[in-house]
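Excluded from the complex is one protein chain; the other protein chains are retained at their positions.
Letters are used for the chains, namely A and B, taken in the order the chains are written, and counting of residues starts over at 1 for each.
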Amino acid sequence: MTAEPRFRRVARFVSPADRGFAAVVYAGSILFALLIVGLFVELVLGSWPSIVKFGPAFIFSSSWDPITSKFGALPMIFGTVMTSLIAIVLAAFIGIMAAVFLADFAPRWLGQPLSFLIELLAAVPSVVYGLWGLFVLAPFMRTTLGPALQHVLGWTPLFSGPIYGVGLLTGGIILALMIVPTVTAISRDVIVAIPRDLREASMALGSTKWETAMRVVLPAARVGIFGACVLALGRALGETIAVTMVIGNRPEISSSLFAPSYTLASVIANEFTEATTSIYTSALIELGLILFLVSMVVNALARLMIWSVRGSERV
Amino acid sequence: MSTVAAGELLATQELSAYYGSRQAVADVTIAFRRKAVTALIGPSGCGKTTLLRCLNRIHEINFDARVQGSVLLDGQDIYGGDMDPMAIRRRIGMVFQRPNPFPTLSILDNAIACAPKGLNRRGKLEAAERALRSAALWDEVKDKLKTSPLRLSGGQQQRLCIARAVAAQPEVLLMDEPTASLDPIATAVIEELMSSLCKEFTIVAVTHNMQQAARVSSVTAFMLADETGIGRLIEADDTGKLFTKPSDRRTEDYISGRFG
Partner (left out) sequence: MAQSASRNRNLARRRIIGGLGVGVALTCAVIGAVCLLIILGYVIVQGAGAINRDFLTQLPHPVGVPGGGVGNGILGTFIILGLATAMAVPIGLLTGIYLSLFGRGPIPEGLRFLSDVLSGVPSIAIGLFAYAVLVAPLRHFSAFSASFAFMMLMLPLLVRTSEQAIRSVPQTVREGALALGMSNFRATVQIVIPTAMPAIITALLLAIARVIGETAPLLFTAFGSQFWETNPNKPMAVLALQVFTYAISPYPNWQAQAWGGALLLIGAVFVLSLGARLMLRRAMRGLEA
(Lines give C-alpha, C1' and ligand atoms only; values in the text may rest on other atoms or scores of the structure.)
Protein backbone atom coordinates (compact mmCIF):
# COMPACT_ATOMS: atom_id res chain seq x y z
CA MET A 1 0.00 0.00 0.00
CA THR A 2 1.45 3.33 -0.96
CA ALA A 3 0.97 5.95 1.72
CA GLU A 4 1.03 8.97 -0.54
CA PRO A 5 -1.65 9.07 -3.22
CA ARG A 6 0.12 9.43 -6.53
CA PHE A 7 -2.00 11.90 -8.48
CA ARG A 8 -1.46 12.30 -12.15
CA ARG A 9 -2.15 15.68 -13.51
CA VAL A 10 -2.66 15.23 -17.19
CA ALA A 11 -1.64 17.62 -19.91
CA ARG A 12 -4.29 17.73 -22.59
CA PHE A 13 -2.15 19.23 -25.32
CA VAL A 14 0.88 17.02 -25.66
CA SER A 15 1.48 16.16 -29.30
CA PRO A 16 3.54 18.55 -31.45
CA ALA A 17 0.46 19.36 -33.54
CA ASP A 18 -1.47 20.22 -30.40
CA ARG A 19 1.35 22.31 -28.99
CA GLY A 20 1.45 24.32 -32.19
CA PHE A 21 -2.34 24.56 -32.21
CA ALA A 22 -2.41 25.77 -28.61
CA ALA A 23 0.30 28.30 -29.37
CA VAL A 24 -1.65 29.75 -32.30
CA VAL A 25 -4.85 29.84 -30.27
CA TYR A 26 -3.08 31.62 -27.42
CA ALA A 27 -1.47 34.05 -29.83
CA GLY A 28 -4.84 34.96 -31.38
CA SER A 29 -6.42 35.49 -27.96
CA ILE A 30 -3.52 37.57 -26.71
CA LEU A 31 -3.70 39.71 -29.84
CA PHE A 32 -7.42 40.23 -29.21
CA ALA A 33 -6.77 41.27 -25.61
CA LEU A 34 -3.93 43.57 -26.70
CA LEU A 35 -6.19 45.30 -29.22
CA ILE A 36 -8.71 46.19 -26.53
CA VAL A 37 -6.12 47.25 -23.99
CA GLY A 38 -4.37 49.19 -26.76
CA LEU A 39 -7.60 51.00 -27.54
CA PHE A 40 -7.78 52.29 -23.99
CA VAL A 41 -4.08 53.11 -23.79
CA GLU A 42 -4.09 55.03 -27.07
CA LEU A 43 -7.10 57.09 -26.01
CA VAL A 44 -5.37 58.01 -22.75
CA LEU A 45 -2.08 58.79 -24.49
CA GLY A 46 -3.82 60.89 -27.14
CA SER A 47 -5.74 62.92 -24.62
CA TRP A 48 -2.82 63.31 -22.22
CA PRO A 49 -1.80 66.84 -23.35
CA SER A 50 -5.37 67.99 -22.90
CA ILE A 51 -5.74 66.23 -19.54
CA VAL A 52 -2.55 67.90 -18.31
CA LYS A 53 -3.48 71.33 -19.61
CA PHE A 54 -7.13 71.56 -18.60
CA GLY A 55 -7.39 69.09 -15.74
CA PRO A 56 -10.83 68.30 -14.34
CA ALA A 57 -12.02 71.74 -15.42
CA PHE A 58 -12.32 70.26 -18.92
CA ILE A 59 -15.52 68.56 -17.86
CA PHE A 60 -17.07 71.61 -16.19
CA SER A 61 -16.07 74.37 -18.56
CA SER A 62 -18.56 75.41 -21.18
CA SER A 63 -16.37 77.28 -23.61
CA TRP A 64 -15.33 75.43 -26.75
CA ASP A 65 -13.22 77.83 -28.73
CA PRO A 66 -10.56 76.46 -31.08
CA ILE A 67 -9.29 79.95 -31.92
CA THR A 68 -8.20 80.75 -28.38
CA SER A 69 -7.52 77.06 -27.62
CA LYS A 70 -10.00 77.04 -24.76
CA PHE A 71 -11.72 73.70 -24.53
CA GLY A 72 -14.47 72.60 -22.19
CA ALA A 73 -16.73 69.61 -22.67
CA LEU A 74 -19.79 70.74 -20.74
CA PRO A 75 -21.99 71.72 -23.71
CA MET A 76 -21.31 68.39 -25.40
CA ILE A 77 -21.88 66.43 -22.23
CA PHE A 78 -25.13 68.34 -21.82
CA GLY A 79 -26.18 67.63 -25.40
CA THR A 80 -25.23 63.96 -25.15
CA VAL A 81 -27.10 63.46 -21.90
CA MET A 82 -30.20 65.37 -23.05
CA THR A 83 -30.59 63.60 -26.39
CA SER A 84 -30.00 60.24 -24.76
CA LEU A 85 -32.52 60.97 -22.01
CA ILE A 86 -35.17 61.99 -24.51
CA ALA A 87 -34.40 58.87 -26.48
CA ILE A 88 -34.53 56.48 -23.57
CA VAL A 89 -37.76 57.94 -22.17
CA LEU A 90 -39.51 57.53 -25.51
CA ALA A 91 -37.90 54.20 -26.36
CA ALA A 92 -38.43 52.66 -22.94
CA PHE A 93 -42.16 53.28 -23.01
CA ILE A 94 -42.70 52.16 -26.59
CA GLY A 95 -40.22 49.32 -26.39
CA ILE A 96 -41.48 47.80 -23.13
CA MET A 97 -45.12 48.06 -24.16
CA ALA A 98 -44.30 46.48 -27.51
CA ALA A 99 -42.39 43.73 -25.71
CA VAL A 100 -45.35 43.02 -23.42
CA PHE A 101 -47.61 42.78 -26.42
CA LEU A 102 -45.27 40.55 -28.39
CA ALA A 103 -44.54 38.25 -25.46
CA ASP A 104 -47.96 37.85 -23.87
CA PHE A 105 -50.72 39.01 -26.18
CA ALA A 106 -49.73 38.78 -29.84
CA PRO A 107 -51.16 35.89 -31.85
CA ARG A 108 -48.45 34.10 -33.78
CA TRP A 109 -49.46 35.44 -37.17
CA LEU A 110 -49.05 39.00 -35.92
CA GLY A 111 -46.25 38.60 -33.43
CA GLN A 112 -43.71 37.04 -35.75
CA PRO A 113 -43.86 39.61 -38.57
CA LEU A 114 -43.93 42.46 -36.04
CA SER A 115 -40.87 41.10 -34.25
CA PHE A 116 -39.14 40.65 -37.57
CA LEU A 117 -39.87 44.23 -38.67
CA ILE A 118 -38.73 45.67 -35.36
CA GLU A 119 -35.53 43.68 -35.51
CA LEU A 120 -34.90 44.91 -39.05
CA LEU A 121 -35.22 48.42 -37.67
CA ALA A 122 -32.10 47.63 -35.64
CA ALA A 123 -30.20 46.74 -38.79
CA VAL A 124 -30.82 50.01 -40.65
CA PRO A 125 -27.49 51.85 -40.83
CA SER A 126 -27.10 54.96 -38.75
CA VAL A 127 -26.36 57.16 -41.75
CA VAL A 128 -29.73 56.21 -43.25
CA TYR A 129 -31.51 57.33 -40.07
CA GLY A 130 -29.53 60.55 -40.29
CA LEU A 131 -30.51 61.10 -43.90
CA TRP A 132 -34.16 60.49 -43.12
CA GLY A 133 -33.96 62.68 -40.04
CA LEU A 134 -32.36 65.51 -41.97
CA PHE A 135 -34.76 65.51 -44.92
CA VAL A 136 -38.00 64.25 -43.39
CA LEU A 137 -38.07 64.51 -39.61
CA ALA A 138 -36.35 67.90 -39.25
CA PRO A 139 -38.67 69.71 -41.71
CA PHE A 140 -41.64 67.97 -40.10
CA MET A 141 -40.43 69.21 -36.72
CA ARG A 142 -40.04 72.75 -38.02
CA THR A 143 -43.39 73.03 -39.75
CA THR A 144 -45.73 70.72 -37.88
CA LEU A 145 -44.65 68.87 -34.75
CA GLY A 146 -42.62 71.71 -33.22
CA PRO A 147 -45.30 74.40 -33.54
CA ALA A 148 -47.92 71.98 -32.25
CA LEU A 149 -45.84 71.15 -29.17
CA GLN A 150 -45.12 74.83 -28.65
CA HIS A 151 -48.80 75.63 -28.92
CA VAL A 152 -49.62 73.27 -26.08
CA LEU A 153 -46.47 73.35 -23.95
CA GLY A 154 -44.87 76.64 -25.03
CA TRP A 155 -45.29 78.07 -21.52
CA THR A 156 -42.47 75.83 -20.25
CA PRO A 157 -38.90 76.85 -21.08
CA LEU A 158 -38.38 73.40 -22.58
CA PHE A 159 -40.63 74.14 -25.55
CA SER A 160 -40.04 77.86 -26.03
CA GLY A 161 -37.83 79.71 -28.45
CA PRO A 162 -37.36 79.48 -32.20
CA ILE A 163 -37.81 76.12 -33.89
CA TYR A 164 -35.02 75.31 -36.30
CA GLY A 165 -36.04 71.78 -37.08
CA VAL A 166 -32.66 70.42 -36.15
CA GLY A 167 -31.92 70.35 -32.43
CA LEU A 168 -32.04 68.38 -29.20
CA LEU A 169 -35.55 67.04 -29.62
CA THR A 170 -35.05 65.89 -33.21
CA GLY A 171 -31.79 64.22 -32.19
CA GLY A 172 -33.55 62.52 -29.29
CA ILE A 173 -36.35 61.23 -31.48
CA ILE A 174 -33.96 59.80 -34.06
CA LEU A 175 -32.02 58.10 -31.27
CA ALA A 176 -35.26 56.74 -29.83
CA LEU A 177 -36.09 55.13 -33.16
CA MET A 178 -32.65 53.57 -33.26
CA ILE A 179 -32.81 52.03 -29.78
CA VAL A 180 -36.45 50.88 -29.67
CA PRO A 181 -35.47 47.53 -31.24
CA THR A 182 -32.85 46.92 -28.54
CA VAL A 183 -35.32 47.59 -25.74
CA THR A 184 -38.05 45.54 -27.40
CA ALA A 185 -35.99 42.50 -28.32
CA ILE A 186 -34.25 42.05 -24.97
CA SER A 187 -37.34 42.89 -22.89
CA ARG A 188 -39.36 40.39 -24.87
CA ASP A 189 -36.79 37.67 -24.21
CA VAL A 190 -36.74 38.51 -20.52
CA ILE A 191 -40.54 38.47 -20.29
CA VAL A 192 -40.81 35.19 -22.17
CA ALA A 193 -38.33 33.68 -19.71
CA ILE A 194 -40.61 34.40 -16.72
CA PRO A 195 -41.90 31.03 -15.51
CA ARG A 196 -45.39 30.01 -16.58
CA ASP A 197 -46.60 29.06 -13.13
CA LEU A 198 -46.19 32.64 -11.98
CA ARG A 199 -48.68 33.73 -14.61
CA GLU A 200 -50.98 30.83 -13.90
CA ALA A 201 -50.94 31.53 -10.18
CA SER A 202 -52.01 35.08 -10.82
CA MET A 203 -54.73 34.07 -13.29
CA ALA A 204 -55.96 31.48 -10.80
CA LEU A 205 -56.50 34.28 -8.29
CA GLY A 206 -58.93 35.87 -10.71
CA SER A 207 -56.71 38.51 -12.32
CA THR A 208 -57.26 39.43 -15.93
CA LYS A 209 -54.47 38.73 -18.38
CA TRP A 210 -53.58 42.42 -18.47
CA GLU A 211 -53.46 42.69 -14.69
CA THR A 212 -51.23 39.64 -14.63
CA ALA A 213 -48.89 41.20 -17.18
CA MET A 214 -48.67 44.51 -15.33
CA ARG A 215 -48.66 43.40 -11.70
CA VAL A 216 -46.91 40.04 -11.84
CA VAL A 217 -44.91 39.58 -15.04
CA LEU A 218 -43.43 43.06 -15.44
CA PRO A 219 -42.30 43.33 -11.80
CA ALA A 220 -40.73 39.89 -12.06
CA ALA A 221 -38.92 40.96 -15.23
CA ARG A 222 -37.99 44.44 -14.05
CA VAL A 223 -34.27 43.88 -13.50
CA GLY A 224 -33.79 42.45 -16.98
CA ILE A 225 -35.93 45.12 -18.59
CA PHE A 226 -34.04 47.81 -16.75
CA GLY A 227 -30.84 46.22 -18.03
CA ALA A 228 -32.21 46.36 -21.57
CA CYS A 229 -32.93 50.07 -21.16
CA VAL A 230 -29.47 50.79 -19.78
CA LEU A 231 -27.90 48.87 -22.66
CA ALA A 232 -29.98 50.92 -25.10
CA LEU A 233 -28.92 54.07 -23.27
CA GLY A 234 -25.30 53.06 -23.84
CA ARG A 235 -25.96 52.79 -27.57
CA ALA A 236 -27.65 56.20 -27.60
CA LEU A 237 -24.76 57.86 -25.78
CA GLY A 238 -22.22 56.73 -28.34
CA GLU A 239 -24.28 57.06 -31.50
CA THR A 240 -22.58 59.45 -33.89
CA ILE A 241 -23.61 59.97 -37.46
CA ALA A 242 -27.38 60.14 -37.23
CA VAL A 243 -27.22 62.62 -34.37
CA THR A 244 -24.56 64.68 -36.08
CA MET A 245 -26.90 65.17 -39.01
CA VAL A 246 -29.87 66.46 -36.99
CA ILE A 247 -28.48 68.01 -33.81
CA GLY A 248 -27.58 71.40 -35.26
CA ASN A 249 -23.92 71.28 -34.18
CA ARG A 250 -23.68 74.28 -31.89
CA PRO A 251 -21.71 74.03 -28.62
CA GLU A 252 -24.21 75.89 -26.47
CA ILE A 253 -26.34 75.00 -23.51
CA SER A 254 -29.93 76.09 -23.92
CA SER A 255 -33.03 75.36 -21.92
CA SER A 256 -35.12 74.76 -25.03
CA LEU A 257 -35.42 71.33 -26.59
CA PHE A 258 -35.82 73.03 -29.97
CA ALA A 259 -32.38 74.64 -29.73
CA PRO A 260 -29.43 73.28 -31.72
CA SER A 261 -26.84 71.51 -29.64
CA TYR A 262 -23.82 69.24 -29.90
CA THR A 263 -22.87 65.80 -28.61
CA LEU A 264 -19.49 64.34 -27.66
CA ALA A 265 -19.54 62.01 -30.63
CA SER A 266 -20.68 64.60 -33.15
CA VAL A 267 -17.98 67.11 -32.24
CA ILE A 268 -15.38 64.47 -32.91
CA ALA A 269 -17.04 63.54 -36.18
CA ASN A 270 -17.24 67.15 -37.36
CA GLU A 271 -14.02 68.65 -36.16
CA PHE A 272 -11.40 65.93 -35.89
CA THR A 273 -10.06 66.19 -39.42
CA GLU A 274 -10.10 69.97 -39.22
CA ALA A 275 -8.30 70.23 -35.91
CA THR A 276 -5.22 72.30 -36.66
CA THR A 277 -3.39 72.43 -33.35
CA SER A 278 -2.23 69.45 -31.37
CA ILE A 279 -4.05 70.58 -28.24
CA TYR A 280 -7.27 70.79 -30.28
CA THR A 281 -6.78 67.21 -31.46
CA SER A 282 -5.96 66.14 -27.95
CA ALA A 283 -9.10 67.78 -26.55
CA LEU A 284 -11.17 65.91 -29.14
CA ILE A 285 -9.53 62.63 -28.20
CA GLU A 286 -10.30 63.36 -24.56
CA LEU A 287 -13.96 63.67 -25.55
CA GLY A 288 -13.59 60.21 -27.08
CA LEU A 289 -12.03 58.94 -23.85
CA ILE A 290 -14.96 60.31 -21.83
CA LEU A 291 -17.34 58.63 -24.24
CA PHE A 292 -15.41 55.37 -23.93
CA LEU A 293 -15.44 55.44 -20.13
CA VAL A 294 -19.10 56.38 -19.88
CA SER A 295 -20.26 53.71 -22.30
CA MET A 296 -18.05 51.16 -20.58
CA VAL A 297 -19.66 51.84 -17.21
CA VAL A 298 -23.15 51.89 -18.66
CA ASN A 299 -22.60 48.66 -20.57
CA ALA A 300 -21.05 46.85 -17.64
CA LEU A 301 -24.06 47.85 -15.55
CA ALA A 302 -26.52 46.69 -18.19
CA ARG A 303 -24.86 43.35 -18.73
CA LEU A 304 -24.68 42.67 -15.03
CA MET A 305 -28.41 43.26 -14.76
CA ILE A 306 -29.32 41.20 -17.80
CA TRP A 307 -27.09 38.29 -16.72
CA SER A 308 -28.55 38.27 -13.27
CA VAL A 309 -31.88 37.27 -14.75
CA ARG A 310 -30.84 35.31 -17.81
CA GLY A 311 -28.10 33.26 -16.21
CA SER A 312 -24.79 32.96 -17.91
CA GLU A 313 -26.09 33.49 -21.40
CA ARG A 314 -24.61 36.61 -22.89
CA VAL A 315 -26.36 39.47 -24.63
CA MET B 1 -11.81 -12.31 -7.01
CA SER B 2 -9.47 -12.87 -9.89
CA THR B 3 -6.03 -11.32 -9.70
CA VAL B 4 -3.99 -9.95 -12.55
CA ALA B 5 -3.47 -12.81 -14.90
CA ALA B 6 -0.08 -12.69 -16.52
CA GLY B 7 -0.09 -12.36 -20.27
CA GLU B 8 -3.43 -10.62 -20.65
CA LEU B 9 -3.55 -7.78 -23.16
CA LEU B 10 -5.20 -5.20 -20.93
CA ALA B 11 -5.17 -4.95 -17.16
CA THR B 12 -5.49 -2.34 -14.44
CA GLN B 13 -3.61 -2.13 -11.15
CA GLU B 14 -5.07 -0.27 -8.19
CA LEU B 15 -6.70 2.15 -10.53
CA SER B 16 -8.46 5.13 -8.96
CA ALA B 17 -10.13 8.00 -10.79
CA TYR B 18 -11.07 11.45 -9.60
CA TYR B 19 -13.08 14.41 -10.80
CA GLY B 20 -11.33 17.24 -9.02
CA SER B 21 -11.35 16.27 -5.37
CA ARG B 22 -14.24 13.84 -5.84
CA GLN B 23 -13.13 10.25 -6.13
CA ALA B 24 -15.32 8.22 -8.48
CA VAL B 25 -13.47 4.91 -8.69
CA ALA B 26 -11.12 3.33 -6.17
CA ASP B 27 -8.49 0.61 -6.35
CA VAL B 28 -9.69 -1.41 -9.30
CA THR B 29 -7.40 -4.29 -10.21
CA ILE B 30 -8.61 -6.46 -13.05
CA ALA B 31 -7.28 -8.21 -16.16
CA PHE B 32 -9.44 -8.37 -19.24
CA ARG B 33 -9.48 -11.69 -21.06
CA ARG B 34 -7.91 -11.56 -24.50
CA LYS B 35 -10.29 -11.82 -27.47
CA ALA B 36 -13.36 -12.12 -25.32
CA VAL B 37 -16.13 -9.86 -24.12
CA THR B 38 -15.86 -8.66 -20.54
CA ALA B 39 -19.05 -7.09 -19.25
CA LEU B 40 -18.95 -4.36 -16.60
CA ILE B 41 -22.19 -4.36 -14.65
CA GLY B 42 -23.42 -2.47 -11.63
CA PRO B 43 -26.05 0.07 -10.61
CA SER B 44 -25.97 3.43 -12.26
CA GLY B 45 -23.46 5.87 -10.84
CA CYS B 46 -21.11 3.15 -9.59
CA GLY B 47 -18.28 4.32 -11.84
CA LYS B 48 -18.51 1.96 -14.82
CA THR B 49 -18.21 4.73 -17.39
CA THR B 50 -15.43 6.38 -15.46
CA LEU B 51 -13.44 3.16 -15.24
CA LEU B 52 -13.95 2.49 -18.94
CA ARG B 53 -12.83 6.00 -19.84
CA CYS B 54 -9.64 5.55 -17.86
CA LEU B 55 -8.72 2.60 -20.03
CA ASN B 56 -8.08 4.71 -23.15
CA ARG B 57 -7.12 7.95 -21.41
CA ILE B 58 -10.26 9.74 -22.53
CA HIS B 59 -11.04 10.38 -18.85
CA GLU B 60 -8.35 13.03 -18.80
CA ILE B 61 -10.09 15.32 -21.26
CA ASN B 62 -12.54 16.18 -18.48
CA PHE B 63 -11.59 19.35 -16.71
CA ASP B 64 -9.66 18.58 -13.54
CA ALA B 65 -9.82 14.82 -14.01
CA ARG B 66 -7.07 12.73 -12.41
CA VAL B 67 -6.02 9.13 -12.35
CA GLN B 68 -3.97 7.13 -9.88
CA GLY B 69 -2.61 3.61 -10.32
CA SER B 70 -1.85 2.08 -13.68
CA VAL B 71 -3.37 0.58 -16.77
CA LEU B 72 -1.23 -2.00 -18.54
CA LEU B 73 -1.54 -2.53 -22.24
CA ASP B 74 0.65 -5.44 -23.30
CA GLY B 75 2.51 -5.00 -20.06
CA GLN B 76 3.21 -1.31 -20.58
CA ASP B 77 1.66 1.38 -18.37
CA ILE B 78 -0.37 3.62 -20.66
CA TYR B 79 -0.04 6.40 -18.09
CA GLY B 80 3.73 6.14 -18.27
CA GLY B 81 5.51 9.41 -18.80
CA ASP B 82 6.60 8.74 -22.38
CA MET B 83 3.26 7.37 -23.59
CA ASP B 84 1.34 9.28 -26.22
CA PRO B 85 -2.38 9.29 -25.42
CA MET B 86 -3.27 9.61 -29.09
CA ALA B 87 -1.31 6.50 -30.00
CA ILE B 88 -2.99 4.67 -27.12
CA ARG B 89 -6.44 5.71 -28.24
CA ARG B 90 -5.67 4.33 -31.67
CA ARG B 91 -4.85 0.97 -30.08
CA ILE B 92 -7.89 1.08 -27.79
CA GLY B 93 -11.04 2.07 -29.65
CA MET B 94 -14.23 3.30 -28.03
CA VAL B 95 -17.95 3.21 -28.74
CA PHE B 96 -20.14 5.58 -26.77
CA GLN B 97 -23.47 5.30 -25.04
CA ARG B 98 -25.19 7.47 -27.62
CA PRO B 99 -24.26 7.16 -31.28
CA ASN B 100 -22.00 10.10 -32.14
CA PRO B 101 -21.21 10.02 -35.85
CA PHE B 102 -19.46 13.16 -37.07
CA PRO B 103 -22.35 15.27 -38.35
CA THR B 104 -20.50 17.07 -41.12
CA LEU B 105 -18.79 14.05 -42.64
CA SER B 106 -20.43 11.63 -45.04
CA ILE B 107 -21.03 8.01 -44.07
CA LEU B 108 -17.94 7.05 -46.05
CA ASP B 109 -15.74 9.67 -44.40
CA ASN B 110 -17.07 8.71 -40.98
CA ALA B 111 -16.09 5.10 -41.54
CA ILE B 112 -12.52 6.04 -42.43
CA ALA B 113 -12.20 9.11 -40.21
CA CYS B 114 -8.96 7.81 -38.78
CA ALA B 115 -7.83 5.38 -41.41
CA PRO B 116 -4.15 5.79 -42.35
CA LYS B 117 -3.44 8.96 -44.28
CA GLY B 118 -2.38 9.06 -47.90
CA LEU B 119 -4.88 6.53 -49.22
CA ASN B 120 -6.09 7.10 -52.75
CA ARG B 121 -9.77 6.97 -53.58
CA ARG B 122 -9.82 3.24 -54.16
CA GLY B 123 -7.89 2.60 -51.00
CA LYS B 124 -10.34 4.69 -49.04
CA LEU B 125 -13.30 2.91 -50.51
CA GLU B 126 -11.79 -0.46 -49.71
CA ALA B 127 -10.97 0.56 -46.14
CA ALA B 128 -14.50 1.86 -45.70
CA GLU B 129 -16.02 -1.29 -47.11
CA ARG B 130 -13.93 -3.47 -44.83
CA ALA B 131 -14.89 -1.44 -41.76
CA LEU B 132 -18.56 -1.23 -42.68
CA ARG B 133 -18.69 -4.96 -43.41
CA SER B 134 -17.18 -5.83 -40.07
CA ALA B 135 -19.83 -3.64 -38.45
CA ALA B 136 -22.53 -5.45 -40.49
CA LEU B 137 -23.60 -2.18 -42.02
CA TRP B 138 -22.24 -2.37 -45.56
CA ASP B 139 -25.34 -3.75 -47.25
CA GLU B 140 -27.56 -1.10 -45.72
CA VAL B 141 -25.43 1.92 -46.68
CA LYS B 142 -23.47 0.91 -49.76
CA ASP B 143 -25.76 2.95 -52.02
CA LYS B 144 -25.63 6.11 -49.93
CA LEU B 145 -22.03 6.36 -48.85
CA LYS B 146 -21.90 10.05 -49.69
CA THR B 147 -24.94 11.05 -47.66
CA SER B 148 -25.09 12.39 -44.12
CA PRO B 149 -24.98 9.84 -41.29
CA LEU B 150 -27.69 11.78 -39.47
CA ARG B 151 -30.30 10.25 -41.78
CA LEU B 152 -29.49 6.74 -40.53
CA SER B 153 -31.48 5.10 -37.76
CA GLY B 154 -30.03 5.05 -34.25
CA GLY B 155 -28.91 1.44 -34.57
CA GLN B 156 -27.28 2.10 -37.92
CA GLN B 157 -25.55 5.17 -36.51
CA GLN B 158 -24.19 3.10 -33.65
CA ARG B 159 -22.90 0.47 -36.07
CA LEU B 160 -21.29 3.27 -38.07
CA CYS B 161 -19.51 4.32 -34.89
CA ILE B 162 -18.38 0.73 -34.41
CA ALA B 163 -17.12 0.68 -37.99
CA ARG B 164 -15.29 3.93 -37.37
CA ALA B 165 -13.59 2.48 -34.30
CA VAL B 166 -12.78 -0.81 -36.05
CA ALA B 167 -11.28 0.99 -39.06
CA ALA B 168 -8.45 2.21 -36.85
CA GLN B 169 -7.52 -1.46 -36.36
CA PRO B 170 -7.35 -1.29 -32.59
CA GLU B 171 -6.50 -4.18 -30.32
CA VAL B 172 -9.12 -3.38 -27.70
CA LEU B 173 -12.67 -2.12 -28.13
CA LEU B 174 -14.35 -0.30 -25.26
CA MET B 175 -18.13 -0.03 -25.41
CA ASP B 176 -20.12 2.12 -22.99
CA GLU B 177 -23.69 0.83 -22.90
CA PRO B 178 -23.71 0.66 -26.69
CA THR B 179 -27.38 -0.34 -26.85
CA ALA B 180 -28.76 1.91 -24.12
CA SER B 181 -30.40 4.26 -26.60
CA LEU B 182 -31.56 1.62 -29.08
CA ASP B 183 -34.71 -0.40 -29.62
CA PRO B 184 -34.75 -4.18 -29.03
CA ILE B 185 -34.22 -5.12 -32.68
CA ALA B 186 -31.23 -2.80 -33.09
CA THR B 187 -29.96 -4.08 -29.76
CA ALA B 188 -30.06 -7.66 -30.98
CA VAL B 189 -28.07 -6.70 -34.07
CA ILE B 190 -25.39 -5.01 -32.00
CA GLU B 191 -25.20 -7.90 -29.55
CA GLU B 192 -24.69 -10.32 -32.41
CA LEU B 193 -22.01 -8.01 -33.75
CA MET B 194 -20.23 -8.02 -30.42
CA SER B 195 -20.13 -11.79 -30.43
CA SER B 196 -18.48 -11.80 -33.82
CA LEU B 197 -16.12 -8.89 -33.13
CA CYS B 198 -14.68 -10.56 -30.06
CA LYS B 199 -12.98 -13.09 -32.31
CA GLU B 200 -10.72 -10.25 -33.37
CA PHE B 201 -10.74 -7.76 -30.52
CA THR B 202 -10.55 -7.73 -26.77
CA ILE B 203 -13.85 -6.13 -25.81
CA VAL B 204 -14.80 -4.40 -22.57
CA ALA B 205 -18.48 -3.49 -22.54
CA VAL B 206 -20.42 -1.59 -19.91
CA THR B 207 -24.02 -2.58 -19.53
CA HIS B 208 -26.54 -2.10 -16.80
CA ASN B 209 -28.63 -4.85 -18.30
CA MET B 210 -27.76 -8.17 -16.69
CA GLN B 211 -29.48 -10.24 -19.37
CA GLN B 212 -27.29 -8.55 -21.94
CA ALA B 213 -24.18 -9.31 -19.92
CA ALA B 214 -25.27 -12.93 -19.68
CA ARG B 215 -25.89 -13.11 -23.43
CA VAL B 216 -22.75 -11.51 -24.82
CA SER B 217 -19.94 -11.79 -22.31
CA SER B 218 -17.67 -14.57 -21.19
CA VAL B 219 -16.41 -12.67 -18.16
CA THR B 220 -18.46 -10.33 -16.00
CA ALA B 221 -17.19 -7.77 -13.53
CA PHE B 222 -19.51 -6.34 -10.91
CA MET B 223 -19.00 -2.82 -9.54
CA LEU B 224 -20.73 -1.07 -6.70
CA ALA B 225 -20.42 2.31 -5.05
CA ASP B 226 -19.64 2.21 -1.34
CA GLU B 227 -21.46 4.33 1.22
CA THR B 228 -19.31 7.37 0.31
CA GLY B 229 -20.23 7.04 -3.37
CA ILE B 230 -16.86 5.72 -4.50
CA GLY B 231 -17.09 2.93 -7.05
CA ARG B 232 -15.26 -0.32 -6.33
CA LEU B 233 -14.85 -3.60 -8.12
CA ILE B 234 -16.65 -6.25 -6.08
CA GLU B 235 -15.78 -9.32 -8.12
CA ALA B 236 -15.02 -10.50 -11.61
CA ASP B 237 -15.51 -14.03 -12.83
CA ASP B 238 -16.72 -16.22 -15.66
CA THR B 239 -20.14 -14.96 -16.56
CA GLY B 240 -21.81 -18.30 -15.95
CA LYS B 241 -20.27 -18.61 -12.51
CA LEU B 242 -20.92 -15.02 -11.47
CA PHE B 243 -24.60 -15.26 -12.27
CA THR B 244 -25.09 -18.64 -10.63
CA LYS B 245 -22.60 -18.83 -7.76
CA PRO B 246 -21.37 -15.33 -6.94
CA SER B 247 -18.77 -15.33 -4.22
CA ASP B 248 -19.77 -12.00 -2.74
CA ARG B 249 -22.99 -11.34 -0.87
CA ARG B 250 -23.45 -7.95 -2.55
CA THR B 251 -23.23 -9.48 -6.02
CA GLU B 252 -25.87 -11.97 -5.10
CA ASP B 253 -28.13 -9.18 -3.83
CA TYR B 254 -27.67 -7.27 -7.04
CA ILE B 255 -28.27 -10.08 -9.51
CA SER B 256 -31.27 -11.28 -7.60
CA GLY B 257 -32.68 -7.78 -7.87
CA ARG B 258 -32.47 -6.81 -4.22
CA PHE B 259 -31.26 -3.35 -5.21
CA GLY B 260 -30.37 -1.27 -8.26
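Note that a residue touches a chain if its C-beta (ideal position, glycine included) is under 8 Å from a C-beta of that chain, and two chains touch if they have at least 3 such contacts.
Not measured: the values here are computed from a predicted model.
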Checklist outcome for this item: Not-displayed chain touches, in the whole complex, chains A, B
Item to check | Residue among A:P75, A:G146, A:G165 or A:G238 touching the omitted chain | outcome: A:G238
Checklist entry - Which residue, B:T104, B:S196 or B:S256, contacts the hidden chain when the whole complex is considered? => result B:T104
Checklist outcome for this item: Contacting the left-out chain: of A:L177, A:V190, A:L257 or A:M305, that is A:L177
Checklist entry - Which residue numbers on chain A touch the omitted chain? => result 12-13, 15, 17-18, 20-22, 24-29, 31-33, 35-39, 42-43, 45-46, 93-95, 97-98, 100-102, 105-106, 113-114, 117-121, 123-132, 134-136, 177, 180-181, 184, 208-211, 213-214, 231, 234, 237-241, 245, 265, 268-269, 272-273, 285, 288-289, 291-292, 295-296, 298-300, 303, 314
Item to check | Touching residues (missing chain, whole complex) on chain B | outcome: 56, 58, 61, 63, 86-90, 93-94, 96, 98, 100-105, 113-114, 150, 161, 164-165, 168
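Rule of thumb we're sticking to: only the chains that are shown with their structure count from here on.
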Checklist entry - What is the distance, in whole Å, between the centres of chain A and chain B, each centre taken as the mean of its C-alpha atoms? => result 55
